[in-house]
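Shown here: the complex without one of its protein chains, the others still in place.
On to chain A.
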Amino acid sequence: MRRIGNSAIATVTVVALCSGVWLLRSAGSEQPPPQPAAAEGRPDPGEERLSAPALPPSPPTRIRIPSIRVNAPLMGLGLTPSGSLDVPPSREKNLAGWYEAGTTPGESGTAIVAGHVDNTEGPAVFYDLGALRKGSIIEVDRRDGGVAVFTVDAIEVYQATNFPDKKVYGAARRPELRVITCGGGYSRSTGYQGNVVVFAHLTGSR
């Protein structure tokens, strides 16, 4: 009887230890998503380099950012009744969206892509967006079979209370891309306080 009692206690101990460790690990990481350093901020307008020749409009199908291991399909996004950009359904962890009433990525103008930094389960498609650096490559597959290749110019964080609409969404003469996710600090009552915005321009296509 004693032997059985010891085995039972040992088993319970091991199971409790494993499940305790698993529960604490899955309860959530303590690390907030990476945020860009000030040095990754936007260059002066005078520093803007020339882009590759603009492509004809074609809707995008997929976005790839190799340096942060992003490879996600793109869905069309509209606007919310308040005029802000709508977002993909948050339960889809690996899904981003593009503003389909706007510029298609690769054509002249400002194309806009947005995706979640996390959902209730944990990190989502653009969790590491704030870890991008100037010069990183972003590739967008297009429905015409081509690939638009963008190079990152800057990564900025903006607070929601003072969001620079014109800088982020405003028109551009060359083909540009914005990639947006949540960031800028988090509070339990109001959620993320702003957005991480990646600025990029077209540097090639294939």
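Following the convention adopted for this analysis, contacts are C-beta pairs under 8 Å (C-beta built on N, C-alpha and C of every residue); 3 or more make two chains touch, one makes a residue touch a chain; residues count from 1.
The rule is short, and it goes like this: contacts and distances are computed from a predicted model.
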The complex's invisible chain, by UniProt name, from "Dihydroorotase", "Integral membrane protein", "ABC transporter ATP-binding protein" or "Polar amino acid transport system permease protein": "Integral membrane protein"
Residue in contact with the excluded chain [from A:P53, A:P66 or A:G191]: A:G191
Touch criterion as defined above, residue of A:Y99, A:F150 or A:F199 at the omitted chain: A:Y99
Touching residues (missing chain, whole complex) on chain A: 2, 6, 9-10, 12-14, 16-17, 19-24, 26-33, 56-59, 61, 76, 78-79, 82-85, 87, 90, 99-104, 107-110, 112, 114-124, 126-127, 142-146, 158-160, 163, 165-166, 169-173, 180-183, 186, 188, 191-192, 194-195
